[in-house]
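Of the protein chains in this complex, one is absent; all others appear in place.
Just so it is clear, A and B label the chains in written order, and each chain counts residues from 1 on its own.
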Amino acid sequence: MSVRTEGKDAGSGGDTLGRDAKTPVLQVEHLVKHFPVRKGVFGRRVGEVHAVSDVSFEVFKGQTLGLVGESGCGKSTTGRTVMRLLEPTSGVVRLQGQEITAATNPRDLARDMAFVFQDPFASLNPRLTAAKNVTEPLRIQGAGDAAQRRARALELFAHVGLREDQLDRLPSEFSGGQRQRIGIARALALSPKVVILDEPVSALDVSVQAQVLNLLKRLQAETDVAFLFISHDLSVVRHLCDRVAVMYLGKIVEIGDRAQVYDRPLHPYTQALLSAVPVPVPGARRNRIVLQGDLPSPVNPPKGCRFRTRCPKAQAICAEKEPELASRTGAQLVACHFADDDRSMV
Amino acid sequence: MTASPATSAAVAPRVATRRVRYSARQKFLRSTSGLIGTLVFLVLVVIAIAAPLIAPDSPLKRAGDALQQPNAHHWFGTDELGRDLFSRVIYGTRLSLETAVGAAALSCVVGLPVGIVTGYLGGWVDAVIMRVTDFVLAVPEILFALVVVATLGSGVFKLTLAIGIGATPAFIRLARASTLSLRDTEYVLAARSMGAAKRDIMFRTVMPNILPPIFVQIVVTASVAILVAAALSFVGLGTPPPAPSWGGMLQTSRSYLYQQVWYAILPGVALAITVGALDAIGRGLQQALGTETATKASGAMG
Partner (left out) sequence: MVAVAPVLDISDLTVEFDTPEGTVRAVDHVSYSVDAGETLAVVGETGCGKSVTVLAALGLLGAGRIVSGAVTFGGADLLDMPAKKRRRLLGHDLTMVFQNPMTALNPVMTVGRQVAETLLVHEPKMSRGTARDRAIELLAMVGVPQPDVRYNQYPHEFSGGMCQRVVIAMAIANKPRLIVADEPTTAVDVTIQAQLLDLLRVAREETGAAVVMITHDLGVVAEVAERVAVMYAGRVVEMAPVEQIFRSPRHPYTVGLLSCLPRLDRDVSELIPIPGAPPDLRDVARGCPFEPRCEMSAARSACQNTRPPLMPADPNSVSACHFVDEVESWARARRGNVEEAA
């Protein structure tokens, strides 16, 4: 079964203006992913890790949705489940309106959606030359002969700022930043509609990180590809993303346009998160909201609101009723009973 | 203010160390043990192939009086049937290497794919195959070969088969363990994200990347095969006479130790050199592959 719509570039009716925010290329609805917790010699199932619990979002054509949160919030699992590297427990993922199911041929899926991994030292096949790594997607699709694939590799290399004489080198001969360029080139090899990027710049030094971020911006402007950008770095997300979803313990607690979320965060967790990031301005003492305690176990997430155990605003109702992700005072969606009480930091 | 400006930082321009990165092949060739082992082994291969040209006499036919001491015609003397000892040892190289290569090839060709498949797929297939290999591994190689030869009968081919089967579980385990360690690496995940079929991932992505330890295992297996073959011949279960096997020669020589000391020494030395060379190669490989596993692939692009 193919998830491809007719004509690769006719997705939005030949819209040449590009940024058509009305076209969700990727829709994720009520996505759930649980991992069994096994114990003992016989692998008895003693519980479940609620890694992703009822997550819904859309990614629009030519735009970037940032998925942010701290470690263990389920952002990476979400990305991998959307890409079908993990089988979802339940929920629906639609790519260009077509539902992806267990019956979907992974090869068809790979034509429209690609993945960029975090570790530039581990995500390339060390035995293949850069050119062959970049054109693996074409080989798997059976597209083109060797000469055509090489031509495409050259094209992609130019696209991501690598030189022709580097085509036949092995990954080990490249620096981290260059390897990440190769990883990005590989993701773009089939001109996909959506690219999921899982912490693509986290392993890079800042000077190189900026190069890759600029590259991603340029590539998006040129190809109108949609990005799902998974990151723990709030500054990077602010720089790159059009919309932002904040995750906590397997759930999206706030989602909205970048300006809304960063300038007027409504969820207490978003507020705390933003206030915790050190800013490179000496003496910029801000009203820091210091969260108490640690992340609760995702095996037994708190009843009601999952954030309530660390929330400075928690009330009795938070333990009883789980807040819905809904529009409250601002334009963004927030999952908090007291989101109206705007105490955003300045 | 405690900032202490370093004044001596402007040092004489030092020669920048040239950036060099050695490929595994270069490293292997730079390791003395690997190099010597390879050279010796190559000489042995030449001897095995060119045995008819090198050996002065036939290994099977009588060439003079029995149990002669070394002389101009027979450099190391003759055996109890008057055959030229030197010629027999030369031809014995052929037998030994045939068994070694045969057994190593068989166990690798069977063990490698089975190990990769069980490692990658997991589940009940994995469980069953691993129990079987555990069982075979629990039996010492020599005992296993002994049982097989005792049931099937002796002969070079059967001997090779027996040793090869006995060595297969080690390959399965190694390939499986290596595959397991790669299964969740990002580049295998990347191959999955590109929609690659399982077979494609197993044999195009995983296999080339687990070859380094497999190479070492091949060399080790060859070395063990030679020893096991010699041992079986020594107890009379290996290559049947009159084939010139080193183990068989060692066995017979025991009766004539006092008349013809070279009878025992010559095959013993040949055995030691061969096994020593293989071990040296194994060590060299391990050194070279331990640190840098990526060998430079040939630049030729299809």
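What we mean here is this: a residue touches a chain if its C-beta (ideal position, glycine included) is under 8 Å from a C-beta of that chain, and two chains touch if they have at least 3 such contacts.
Remember, it's a predicted structure, so these values are computed and weren't measured experimentally.
Of the candidate positions A:Leu31, A:Leu65 or A:Val208, contact with the unshown chain belongs to A:Val208.
Touching the chain that is not shown, out of A:Leu234, A:Leu266 or A:Cys318: A:Leu234 (per the contact rule at the top). Only one residue from A:Ala272, A:Cys305, A:Leu325 or A:Ala339 touches the chain missing from this view: A:Ala272.
By the touch rule set out above, chain A reaches the unshown chain at residues 70-71, 175-178, 205-211, 213-214, 232-236, 238-240, 262, 272-284, 288, 290-291, 293-295.
Everything that follows uses one rule, which is that only the chains that are shown with their structure count from here on.
Chain centres here are Cα means. That of chain A falls 48 Å from that of chain B.
Listing the residues of chain B that touch chain A in their complex gives 21, 185-187, 189-197, 200, 205, 208-209, 292-294, 296-297, 299, 301-302.
Of all residues in chain A, only 80, 83, 85, 105-111, 114-115, 117-119, 122-129, 131-132, 136-137, 140-141, 146, 150, 167-168, 170-173, 183, 186 touch chain B in the complex they form.
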